[in-house]
Every structure is written in structure tokens, then in C-alpha cells.
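Of the protein chains in this complex, one is absent; all others appear in place.
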Amino acid sequence: MADMLKIGLVLMLVALIAAVALGFVNSRTAPMIAIQKELAKQNAMTEVAAGLSPGDSLAFDSLSVTSLENPYASCDNTLNIVRVSVPPDTSRIGYVFIAFGKGYSSTVQTMVAVEIEGVISNTMILYQQETPGLGANIVNPAKLISKFNGLIASQCLLSKDGGGIDAMTGCTITSRTVTNSIRTGLEAMSEAGLFDSGDTEGGMQ
Amino acid sequence: MSLIKDFTKGIYRENPVFRLVLGMCPFLAVTTSVENALGMGAAATFVLICSNFLVSLFRNIIPSKVRIPCYIVIIATFVTLVDMVMNAYLPDLHRSLGIFIPLIVVNCIILGRAEGFANRHPVLNSIADAVGMGIGFTLAMVILASFRELLGNGTLLNINVLGSAYQNQPLLIAILAPGAFILLSFILGFFNILEKRKGGRQ
Partner (left out) sequence: MNPTVLLSALLATPDSGSQGFDLGKMMAIIIASIFVNNFVLARFLGICPFLGVSKELDSAIGMGAAVIFVMALATLGSWAAYHLLLVPMGLTYLSTIAFILIIASLVQLVEMILQKFSPALYSALGIFLPLITTNCAILGVAVLNIDEKYTLGYSLVNAIAAGIGFTLALILMAGLRQRLELADVPPAMKGKPVAFLVAGIMSIAFLGFAGLGG
């Protein structure tokens, strides 16, 4: 009995020390992790949206549109759609949004900058864990995503699916998921009336 | 003298990967690039040193009946520590190592050294052993990763070595899963021949 008590006590002590130590380190690193994440996102937004108004410094305001629920909201709901403007003028010059798509072995996140008419200005892969050497090459813009620049929603379709974009060789799944996630995002935004389409002034909510 | 011996044995004579064939899962999975191999090696070596140090320090206090759970808690604590620190200061590396950081906990090398060496040897020897084993593990990963990155992508440490003509038509299989198994098989075979030569001379 005394033996068991001693064993239990030792185990509890070890676990307690471990938990306290980790709690301490977590309290130090957690804010740092949050800052790093925020910084990475800011840098990505500045980079991807640079083409919307070259040379100007841009302002980003997050925009919540209820009909545009992000299907992967639980991964990252800090940024759905961002409205881009050139301060001090507050009128929008475009949007930045993150498209989520289930790829071969990860959920690929693509950041997309769109002009107010709904034309893609630039794209950038934010996160992917696809197969190294194959799907992971998606981060190289020349392989696929640079082909999206200047397209509108309906043009974002692989040639295998009846569109005009050639998939990366050997990685149809990754190419398709990225293409489709961008198209779905654009379609949803257009449905929500965010784009200027000729006569109608885009309705902001 | 024995300190040096404890240190050097992990690098070649008892190399955890090539001689003992331990810790295969992270070894095969993260060797798609030399950068990942170095990151994983550093993380595993750090955990190895810390766990060997603590296990050796408390080897007379921890009751032998519950030693394995205690070792696991110690190892898991340091792994979580590495996980958090890496996430805070090296987010890109953290991202590309992914699930294999928490899985350092079940890396048989670390528990194996705690159970097989540190709980029977003094602190300094245990640390020497951990450093040697860590370097041996890292070295082995860098060797395989160099082959895989060079053949599969034409680069070394992200620097283009074989030229862009090769990069357009690389030996892709080397960087995919089968390449890891096949290249490792040849490397192990090479070490077997090396060992046999040495044995013959003596």
C-alpha cells in the first residue's frame, strides 16, 4: 500500500512539474505565435494586393458578409474577405480573400486579390502540405497560379473539366482543388453583390 | 576517456539509423529536403539531450515500476516545448515538419536511450551519449535527404545544383515515398559491405 502511494505520488509530481513548466513556456510563446501569424498574414496581403494599385500603400478592412460563410471557418476565421482601399481615400479598389480547398493530403489555402469588377489581380499559396516534388510545386507561381491573373470566375476551370487552364503534370488533384476553390470564392462574392458589374454599383453590406 | 567513447559510438559504430535501424518514421518522412532533415535533427537532438540528462539525474529517485511512464512524460514535455518554441520563432520549419514534431515523442531512439543508457549511467556520460546519438541521427538524415533532394529536385539546401534543365525532368521518384525506401535500402546495403570489408581485414 505504502509502495503504491509512493509510486502514485512520484507520477503525480512528475506530471505536475511538466504541466507547470509547459504552462509557463506557453504563456511566453503563445503571444509570439499570434504576432508571427498576424505578421505573416499582413505581409502576404500587402504582397498579393500590390498589383491593385501599384506603388500605393494600402489599407485593409475585414469585411464580414453573412452569406459568405467560410466552410473551413474553424481553421481560421480571423480573415474571410478583406476590403482594400488606398488611404486616405476610403473607397474600395478591390478585395483580398482566402480560398480553402481539400487537396491531396492537406487543405490548400490560396490568397486571392480581386479587382472591383471581379477580375483576379494576383494569387499566392498561403498554406499547403501536398506531396513534395509534385503537388507542393504549387507554391511556384509559374506552374499554375500565375495563369489565374486577369481571369474572372467562370474562366477558372481546368481544361480537363472543360475550361482553359492546364493542370500541373501529375498533380490534377491539387490543381483542381486550387482552381475550384478560387472559382467558388469568386462566385460567392459575386452572388453577394460585392463586384461592380457595369450598371449596378456593388452593394456593400 | 569513456566520455569520448560514449560520444563517438552514436556517430558510426552504433549509429541509430544505419546500424540499429531505429527511428525510421521521422527518418523516412522528413528527408524530402536537407533543410527539413537539419530541423528535425536539431529538434530530436535537443529532446534527446534533455531527456537523457533528466533521466540520468533522477535515475535513483524514480521507482523502477513507473519509470517508463515517467520517461514518457519527460520526453513529451520537451517535445511540446520544442513544438511551441519552433512555432513561435521558426514558423516555416514548423509548418513543413508538421505532424512529425509531436511524433518525436514516440521516436524509439529517444525512449531507447533513456531506458537503455541514461538510467544506468552518470549524467555526463548520458549527455555525451545523447549528443553522439543526436548527431548520428542528424547525419544519417542529412545523407538520405541530400540524395533525395538532389535527385528528386536538382537542389541542395534549396540551391540549384544540377541546373534548370534537370529540374524540368528530375528523377521524381527519389523525393516521393518509394524513393525513401529504395535509397535507404541501398545505403544500408552499402554499410553492410563496408562492415564486411572491415571485418575481413581484422
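What to note about this one:
Per-chain residue numbering starts at 1, and chain names A and B are given in the order in which the chains are listed.
We take it that a contact is a pair of C-beta atoms (placed from the backbone, for glycine too) under 8 Å apart; a residue touches a chain by one contact, two chains touch by 3 or more.
Worth saying up front: this structure is predicted, and the values here are computed from it rather than measured.
Check A:99, A:125, A:173 or A:194 against the missing chain and you find that the one touching it is A:173. Note that of B:57, B:90, B:139 or B:173, the residue touching the chain absent from this view is B:173.
Checked against the hidden chain, the listed residues B:111, B:131, B:151 or B:175 yield one contact partner: B:111.
Interface note: of B:24, B:57, B:123 or B:142, the residue touching the hidden chain in the full complex is B:24.
Only one of B:42, B:57 or B:103 touches the absent chain when the whole complex is considered: B:103.
Mapped onto chain B, the interface with the missing chain covers residues 21-22, 24-26, 28-29, 68-69, 72-73, 76-77, 79-80, 83-84, 99, 102-103, 105-108, 111, 173, 176-182, 184-186, 188-190, 192-193, 196. Although one chain is not displayed, its contacts with chain A can still be listed: residues 18-19, 22, 26, 30, 73-75, 104-105, 173.
Assume only the chains that are shown with their structure count from here on.
Between the Cα centres of chain A and chain B there is a gap of 33 Å. Taken together, the chain B residues at the contact with chain A in this complex read 32-33, 61-63, 65-66, 69-70, 73-74, 76-77, 80-81, 84-85, 87-89, 91, 95, 98, 152-153, 170, 172, 175-176. Considering their complex, residues 6-7, 10-11, 14-15, 18, 21-22, 25-26, 29-30, 32-33, 36-37, 40, 127, 129, 131-134, 170 of chain A touch chain B.
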